[in-house]
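A single protein chain has been omitted from the complex, and every remaining protein chain is retained in its original position.
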Amino acid sequence: MDLYASFSSLFTLADLVGTIAFAMSGVMLASRLKMDMVGVVVLAFLPACGGGTVRDLLLGATPFWMEQPYYLYAVFFTAMVGQFTVVHYHESLPRWVLPTFDAIGLAVFTVAGIDKALLYGFGWEVSVTMGVLTGCGGGLLRDVVATERAGLLSTEVYATVSLAGGLLLFVMRKLELFNLGTMSFIACVFIFVFRMIAWHRNWHLPRVVLK
Amino acid sequence: MDLYASFSSLFTLADLVGTIAFAMSGVMLASRLKMDMVGVVVLAFLPACGGGTVRDLLLGATPFWMEQPYYLYAVFFTAMVGQFTVVHYHESLPRWVLPTFDAIGLAVFTVAGIDKALLYGFGWEVSVTMGVLTGCGGGLLRDVVATERAGLLSTEVYATVSLAGGLLLFVMRKLELFNLGTMSFIACVFIFVFRMIAWHRNWHLPRVVLK
Partner (left out) sequence: MDLYASFSSLFTLADLVGTIAFAMSGVMLASRLKMDMVGVVVLAFLPACGGGTVRDLLLGATPFWMEQPYYLYAVFFTAMVGQFTVVHYHESLPRWVLPTFDAIGLAVFTVAGIDKALLYGFGWEVSVTMGVLTGCGGGLLRDVVATERAGLLSTEVYATVSLAGGLLLFVMRKLELFNLGTMSFIACVFIFVFRMIAWHRNWHLPRVVLK
């Protein structure tokens, strides 16, 4: 089907854009922490592939980048090019560029994670959890390995967006509103738009404080 | 057998109490670190399910909460209710409540970890290790993800209690002292009592210091 095929190409492109944007977040952190090239590569790999890797281990699958090593090339290329370019010139980039690419990654990774878990026969609670893990787990791993307190846990509306998108996909699928490709596409757009608004308005969840 | 059946129900109840108590330890930490709801849920999940998840990955099993998603509900419920209740009123709780529930969790998780590893055909060294990992690994993960230096590694007699209970179970099983359920029950009670004494007397292991 033409429509489905074009969703599919778009999805592959968005997956690559997301991988590069997530890897770039690690490159920026590594340079802020004055790491060397090894640190850059490790911190680029973790957000780009870490969430999906943990998901695949939990599902009992071979991690996706071990079956499709071009992800390794994408990460390595981003780390190498990124540390000599974006890191130095990022202030001349319009400030919406990295967050936009990052939001694309969050959208695509979340939906891909849910699809994969459903494919492996898990129910909706587990699949939505796998989606959020795929979208947000890598950034958490990046921060933990860099021994930075993870922003995910206390700043910005990020995992919440991923969870909301996953629940939207769940509802659409239960109601069989559209065909599969269209519903995935809608969930992606929802996550992307919701995340961009949250970023733009600098939304935060309330914090819990021990009295 | 009636006796075995009642052990079994008691074990299921204790498993739930332990899960909630472990999740609560994450809620308390998240609120001390001023995290938001996402942080609360993540830090509740890790101690409650993290140790058993790592155990299951090592054993080559599907993580237990992916097959029985009510653990996800228990964690989510604890995180949501906990952050609005216990966190605020914990000073009016008798101070033995949380440590007692935690000790129940330590006991049940340790014995359940050992049983599962034996079931998968591993020997005693590995099975006792899996028991300690199930009982203590989640708390370690919680602290590492929160970038707190883990209390497990330097304070209190905690993993030691778990290990001692595992070794006791090993000795009882080798000597075939009682039936399986009774031996598990005895090991649980031993861990619980030993841990409560260690907590009450504030026992510590000696520290190793580099001259």
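As written, the chains take the letters A and B, and residue 1 is the first residue of each chain.
Following the convention adopted for this analysis, a contact is a pair of C-beta atoms (placed from the backbone, for glycine too) under 8 Å apart; a residue touches a chain by one contact, two chains touch by 3 or more.
In this text the structure is predicted, and so the values were computed from the model without any measurement.
J.: For the full complex, which residue in A:63, A:151 or A:181 touches the chain that was left out?
T.: A:63
J.: Using the document's definition of touch, tell me which of B:78, B:110 or B:129 contacts the absent chain.
T.: B:129
J.: Out of B:153, B:177 or B:197, which residue would touch the omitted chain in the full complex?
T.: Final answer for the missing-chain contact: B:153.
J.: Using the document's contact rule, name the residues of chain A that touch the chain not shown here.
T.: Missing-chain contacts on chain A: residues 27-28, 30-40, 42-43, 53, 57, 62-63, 65-66, 69, 72-73, 83, 87-88, 90-91, 144-147.
J.: List the residues of chain B that touch the chain left out of this view.
T.: Looking at chain B, the ones touching the missing chain are residues 57-58, 60, 122-123, 125-126, 129, 140, 144, 147-150, 152-155, 158-160, 204-211.
The rule is short, and it goes like this: only the chains that are shown with their structure count from here on.
J.: Please work out the Cα centroid separation of chain A and chain B, and write it as a whole number of Å.
T.: Chain A and chain B have C-alpha centres separated by 31 Å.
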